[in-house]
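The complex is shown incomplete by one protein chain, all other protein chains being positioned as in the whole.
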C-alpha cells in the first residue's frame, strides 16, 4: 500500500483485510513488526486524537514517529506558489514537505479545507498540492473531504458492535455547533456507511445538504453493496428503526465560505442537539457515534453522551487499531 | 501495580522492591522489557523534568510514550461538569482523558492544585475527577498533595548517599519564593521522610504551617517506623545535627487561596534563602536537596547550590530511575 487517502480506492476484500488485521494486532501484538521504521507526522491543522493515536500505533509496532507542525518552524511555512519570500515565513512547503517526508518511511499529513470555495475543496486542491511534492507513501490524516482513518475506525466500531451491514440503518445527522466546520467527516462517513451496504439517511436542515457529487458517489457505493442512500429534514422519519446515529456538525453548503450567512442560518438551529427524545422511534439499542471532539450540551446532550448508547470512546480507540493495520501494510510489517 | 499515587498505598517491602528495581535497572538495562508498550503522558500543568524523564524511562525499557497538553487541543479542554460548551473549548476532559488513556497501557497525569480552597485540594478532588474517568493503570505525576515519583526518587537519593533512615535527621524547610506555590512536594516529602523512619523537623515561618492532617499522617508513619515529626520556626534549633535540608517554598496555609494576604506575609520573609550560615550547627556533611526548578539567590544561595552539599542533579536523575521501576512493575516487564 503506497497511499491511504480514501476508502473508495480499496476493494471490499482489501477493506476486510485491514479490518481483520486491526483485530489481529489488538489480540496479538507485534512489537517487532516495524522496528526501526519511522513515520513522519505533519500537522498543518490541529489535532489531539490523531496526534496521540499515530504515535501510539507506531510504538506498538516497534517503530517510531516524529511530529512537525508549522508553529515549530521559523515563522510558519509559506504555501503560496511563485511568491517572493520577503515576509515573515522563512520556509516554503515545497522544501519543508519533501524534507520531512524524506526522514520517514511514510508520512501522515493533515490539512483541513480552506472553506472558501466548495468546488476547490471538493477537488482536494490543497491536499493534492502537498502530496504532489513527495514520492513517499502517505496517509491522509484529514483533508478537505477525506478522513479515511476515521472511516476505517468507524467501520470497525460497527463490526465490533455487530451492527448489521445489509439491513443496518445508519443516520448521519447534522448537529448544531457555533462554528462552520469542515465537510471531511460527513462526506467520508456518508460514503463509508453506504459502502458498508447500510441504509443511510442524511438528516440535515435546509441549507446544509451534502453536495450532489458526494450523494451520488455514496448512492453508487450503496447500490453496489446492497444498501441505499436518502436524505431528510424530518428527525422522526429519519430515525425510525435506526441502528446508529452518527452526529456531526458541518458548514452550510448553500452559503459555503460565507461565514456571516452560514451563521445566520445556524443561529436558528440550536435545537439540533441530539437528545434522548430523538431516539423515540429508533431501535432500543440504537447507538450514538461521533468522531470527537464533541461539544457537550451543544452537539449532543450529556445524558446521551454519558449513557449506554454512546460508543465514542471505543470508537476513538479504534482509530489507533485501524491505523496500526494501515501502517503494518504500508511499511511492510511481517508477522 | 495498577495505581501509583501515594507512597502510603505501599508496604515497606513494596517500597524496598521498587528501590531495588530502580538500582538494578540502572546497573543492568532491560531494553526489551516493555517493547511495544505505550505510556500516555497528560500534562494539565507545566513540566520539564517529568516530561523528559518519563519519555527517557519508557525508551530505556524498550517502549514509548506520547505527550498531550491542553494547548495541543483546539482551544483547550473544558473541565467543568454539566456545562453547555458554547464557548472557546471544543473538547471536555470527559472525552479527552479516557481517549488519551485508551491509547496507552498506562497513563501519567499531572494536574496541580487549584489553590483556592485548602479542604478541596487536600481531598484531591480535581485529580480524583480525572482518574475517575479511566480504568487504565495510572501514575500521579503531581497532583494537589502528591508527587510520589519525586518521593521515590528522593528516598533513593538518600539511600545512594548512605543517609541513615533511623537516626537520620531530615529538615524540611520553607523557603522564600515570589509566588504562592503548591503543597504537593512539601506534603508528600514530609510523609516520605517520616515513612523512611527519620527524625523530621518542619522548619517554617508562622502562617506557613503544614495542615494538621498532613502532620498527623506523617507522625503516624514516623512512629510506625522508628522516627519522629516536629515543627519549628527556629532555624538554628531545627538544623542542629541535620543530615539533610530539603528546601521548598509553598503557599501560606493561613491565607490559602488569598494571593494578596499570602504575598503580604511572604514579602517579610525574603531572608528565608538557604545560605551557608544555615548549616552552622548541622552535620559537616549535611546535604541540600530540592526537587527543582529552583530560583538561585532566592530559594538557595549560589554557593550552597553549586557547592558539595547540593545533590539536586543526581536527585533529579533518580526521577528517571524511580519511574523506570514503577513502569516496569506496572506494565509487566519481565527480566
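Labels for the chains are A and B, by order of writing; each one numbers its residues from 1.
Please note the rule applied: a contact is a pair of C-beta atoms (placed from the backbone, for glycine too) under 8 Å apart; a residue touches a chain by one contact, two chains touch by 3 or more.
As the structure is a prediction and not an experimental result, all values here were calculated from the model.
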item	value
From A:22, A:40, A:131 or A:173, residue that would touch the chain that is not displayed	A:40
Option touching the unshown chain, where B:24, B:49 or B:283 are the choices	B:49
Footprint left on chain A by the chain that the document does not show	35-38, 40, 63-66, 68, 72-74, 78, 82-86, 90-92, 94-96, 98-100, 102-104
Touching residues on chain B - with respect to the absent chain	29-32, 46-49, 51-53, 55-56, 58-62, 64, 178, 292-298, 302, 305-306, 312-314, 316-317, 320
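To be clear about the criterion, only the chains that are shown with their structure count from here on.
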item	value
Chain A and chain B: spacing of chain centres that average the CA atoms, whole Å	40
